[in-house]
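The following block contains the structure, expressed as C-alpha cells.
Every protein chain of the complex appears in place save one, which is left out.
Coming up: chain A.
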C-alpha cells in the first residue's frame, strides 16, 4: 500500500515538475555561477592537503544546490493548501507517509538531476575526481534533498502564507551555508569557527562528499557523514509525516 500510494503521489509531482521545464534548469543557475565566477579564484589557493581546488569546491556546490533548492520546496505546499489539494488528498485513505515521500522523492530526483548537470559543467571547467566519489556525492545530494524538503513541507503545513515561510527558511539556510564550510573548507577557519561548525549537521555531509571526491572512502569523515545524513533523513521524514497526519493549520 505504501509503495502503491507513494508511486501515485511521486508520479503526480514528477509530472508537475516536467510541466515547468524552466524550474528544472533555473535551480542550477546559482551553483553554476559560483562554479564559473568563483571556482577560478580558488585554482591556485592551497585549500587542503589533498586534491585540487575543484575537488573541494564542487562537493560544496552540490550540497548548496540541495540546501537552497530543497529548503524552499514547501512553497508549493502553501499554494496547494490554498487550492485545497492537500485536504482533498488527506480525506482519501492514502498513506500519510506516502503524501510526504512521493513529494520528497520527486525533489530528490530533481536535485540529483541538477547535480549531474553541475558535475558535467565542472568536468569541463577542470574537475577530476574518482567515479565512486562522484556517485557518493549524488547519493548525499539525494538524502540531503529528501531531508530538507521534508522539513520544508512540515514548516509549510504549519504556516498560512508565503510571507511567513520565506524569512524562516532564509534565516536557517544562510547560517547553515556559512557555518558548514560549503564554500571553503573549515580547515582554513580559526579554532572557534571550526568548533562552531561542528554543531551544524551539514558540516559532516560536506566533509564526507569531499572525502569521496579524493577517493578516501573508508575514513571517519565518510562514516560520520553517512551517519549524520541517515539520522537527518529519519528525523525529517518523521517530523514531515506527523504534519501531514495532524495538520490543523
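The definition used in the following text is that a residue touches a chain if its C-beta (ideal position, glycine included) is under 8 Å from a C-beta of that chain, and two chains touch if they have at least 3 such contacts; residues count from 1.
Assume contacts and distances are computed from a predicted model.
Of "ATP-binding cassette domain-containing protein", "Putative Response regulator receiver modulated Serine phosphatase", "ATP synthase epsilon chain" or "Sarcosine oxidase, delta subunit", only "ATP-binding cassette domain-containing protein" is the UniProt protein name of the chain excluded from the display.
From the set A:82, A:171, A:220 or A:238, the residue in touch with the chain omitted from the display is A:82, counting the whole complex.
Even with one chain removed from view, chain A keeps its contact list with that chain: residues 1, 4-5, 8, 12, 15-16, 19, 80, 82-85, 87-94, 246-248.
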